[in-house]
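Okay, so here's the structure we're looking at.
All protein chains but one are shown at their positions in the complex.
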Amino acid sequence: MNKRLSHYDSAGRASIVDVSDKPITERSATARAFVAMTPKVVSALPNNRKGDPLEVARIAGICAAKKTADLIPLCHPLPLTHIAVEFRVNINGIEVEATARTAARTGVEMEAMTAAAIAALTIYDMTKGLDKGIEIRDIFLLEKRGGKSGFYRRRSGKKPEVRD
Amino acid sequence: MNKRLSHYDSAGRASIVDVSDKPITERSATARAFVAMTPKVVSALPNNRKGDPLEVARIAGICAAKKTADLIPLCHPLPLTHIAVEFRVNINGIEVEATARTAARTGVEMEAMTAAAIAALTIYDMTKGLDKGIEIRDIFLLEKRGGKSGFYRRRSGKKPEVRD
Amino acid sequence: MNKRLSHYDSAGRASIVDVSDKPITERSATARAFVAMTPKVVSALPNNRKGDPLEVARIAGICAAKKTADLIPLCHPLPLTHIAVEFRVNINGIEVEATARTAARTGVEMEAMTAAAIAALTIYDMTKGLDKGIEIRDIFLLEKRGGKSGFYRRRSGKKPEVRD
Amino acid sequence: MNKRLSHYDSAGRASIVDVSDKPITERSATARAFVAMTPKVVSALPNNRKGDPLEVARIAGICAAKKTADLIPLCHPLPLTHIAVEFRVNINGIEVEATARTAARTGVEMEAMTAAAIAALTIYDMTKGLDKGIEIRDIFLLEKRGGKSGFYRRRSGKKPEVRD
Amino acid sequence: MNKRLSHYDSAGRASIVDVSDKPITERSATARAFVAMTPKVVSALPNNRKGDPLEVARIAGICAAKKTADLIPLCHPLPLTHIAVEFRVNINGIEVEATARTAARTGVEMEAMTAAAIAALTIYDMTKGLDKGIEIRDIFLLEKRGGKSGFYRRRSGKKPEVRD
Partner (left out) sequence: MNKRLSHYDSAGRASIVDVSDKPITERSATARAFVAMTPKVVSALPNNRKGDPLEVARIAGICAAKKTADLIPLCHPLPLTHIAVEFRVNINGIEVEATARTAARTGVEMEAMTAAAIAALTIYDMTKGLDKGIEIRDIFLLEKRGGKSGFYRRRSGKKPEVRD
């Protein structure tokens, strides 16, 4: 294994690695999270009269993507050009899909992961009064474009959000 | 089901619910997250010469707990009196356990959940160069003390962090 | 006039004034802002298929109230116990009403004002593509309770939000 | 009206709209706000011995421009190249004028508006001890340069800051 | 030496130490910093026509005190009741003195130190165009009150800010 831990310099010290010599290119990433809850709780979500908890979670996820460099110590600050957070309401929970884009010297994988995680935590926060057993499951990178490593897409066989 | 979604007032509007009339009491909460990775990646973690990725993740989790009200839109700002983040290195990943305490009018469940999630995201960030398949799994509340609902502990039968 | 500018000490230096000796009491404040727009733009607001711009503005206002001490240099950090932002859709614009509560040594007037202002700016941000002439008008304190100065309510004769 | 609400994608979901394909160009914007107060309060402002409340407000406005993407949920983070906040002391209040510049894929209108609003709120905060009736009036865009829509300047006939 | 490093628990792990059982008491602290510059630069400071660099530094120091828990990883968030930053203009530099107060379970030493450091860095930032040799010297705790350890004052014999 000739790969290294990320964010360590050649002397083994944690740092924000020097990307000064890398070219600015288009980058995008999509991450997914799943908030598992009972069908009863899922069905309660749209019944709220004036506000939709998923809209609050969407805004939380978008705002969190912009805070990534403030949350993850060794992430570079990046000028994001696009952030979107989408939801799919399943019978046993809410699937979160977050996308980030930039034109930068390094990728936006952590921005997408952070948006998905905080959107999921916000859904949890708004539904936890209905059921203490709600859990966040399977935050993972779905897709990544741009940069030296090019295109990556998670193998579709895995369906971690549907379990028995 | 006579419970309501959290953070909505009687007219169904999202708000930071009024806790002015609730007494200040001792509250604590512990949350868990699991970062799943191959045994090969797990074994690479302690091999870093000068810094330990888990120490970076611990600081990230502690700092994130203090930012909870800035990340989760409808959380009250709380004067935390204790934050701790611990790790257990398993053969197939890293278990994260985050604890928060306060003396306040509302609980610290989201602070513990946020600390666990951001510590897990930081581990992910530092190991993702070794394996693209690393995933964060099963962020959940382990234990909660204080407040009107009293003591809660997740049933121990569930062992979501060990899978095959 | 024996009153003084706020936030200056006896030597005339800007400071966060010492409230250590003041008792902790219940405080609340309500502020109002008005976003003036043409009836055509007002009528376009509810026509958005999947999201409501006012829900985004509500979250922005609530989050801004929690950032008041970070935005207004000489404000004390306060442990808010309640934040709510409401809207009334008029024929010629959107009325914003923001309320904040705390139990503290100083009042939450600036928290209510900041929530109203940022909610109004967010409405402006989301509607500015429809009309460049949209303006924010008349951010003012509507009501204040608690503290040494007691109850205050703005005289109702003023209706700055309805103009010709 | 074939224009759309800002910040919604084609499916009607709130997002930080994708500007990846837009060119980086010079952008600037100037916004104005007015803090209305009695002549008695205006005359008290320069009488402070050692500090000038308007200098505090200037710094608050400049710092707020840098926080715009953190305050207005759907704003892109922008690398500002210039921020200035100026004041004109009128007989019946303080006129605030804030300017922001960048070289970016989207404009700085909200940065100028936010700087003007927070500078105005800071003046309010520092004078509110003298008069409860102080109000912030008429936050609006004065001028905008750059981007697809080109140059815009508000018609000069409007003088919202002078009223009887 | 039976004292321990701060912020480590009994197992040697970095944490925000649990202060839940400590009583809320009055605490204050005063810290000092010195920005050394040539007499020529010192004399240039008051010559600025419309603004005073020390006023900008004062606001920066006050705002920084409120960000202490966000900057110093293991500091508790504290509800500050007072922050003041003062300056003494010497022939060979500017002396900064920052004071913080709170009623809390732990002290405000780091808030005073952080305010002094950031005020000093801001003075440096505003004068660095005049002389590259400007340095910040001797940030130290001058005085501390409250808490278990009681009153502390640095021995006055030390005069680190005057050197030859």
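By letter and in written order, the chains are A, B, C, D and E; residue numbering begins at 1 in each of them.
The rule we apply is simple: a contact is a pair of C-beta atoms (placed from the backbone, for glycine too) under 8 Å apart; a residue touches a chain by one contact, two chains touch by 3 or more.
Computed from a predicted structure; not experimentally measured.
Remark: the absent chain touches shown chains A, B, D, E in the intact complex. One chain of the complex is left out; on chain D, the residues touching it are 26, 55, 58-59, 62-63, 65-67, 79-86, 101-103. Seen from chain E, the chain kept out of the figure touches residues 1, 3-8, 11-14, 40, 44-45, 48-51, 53, 56, 59-60, 63-64, 67, 70-75, 109-110, 113-114, 117-118, 120-122, 124-130, 132-141, 152, 154, 160.
What chain A contributes to its contact with the hidden chain is residues 9, 13-20, 69-70, 73-74, 76-79, 104-105.
Here is the rule we go by: only the chains that are shown with their structure count from here on.
Following the contact convention of this document, C is the list of chains adjacent to both chain D and chain E. Counting C-beta pairs in contact across C-D and across A-C gives the higher total for C-D. Distance between chain centres (mean CA atoms), chain C to chain D: 16 Å.
We define each chain's centre as the mean of its Cα atoms; on that basis chain C and chain E are separated by 32 Å. Counting partner chains per residue, chain D shows two or more touched chains at residues 13-14, 51, 56, 59-60, 63, 70, 73-74.
Contacting chain pairs in the structure are A-B, A-C, A-D, B-C, B-E, C-D, C-E, D-E.
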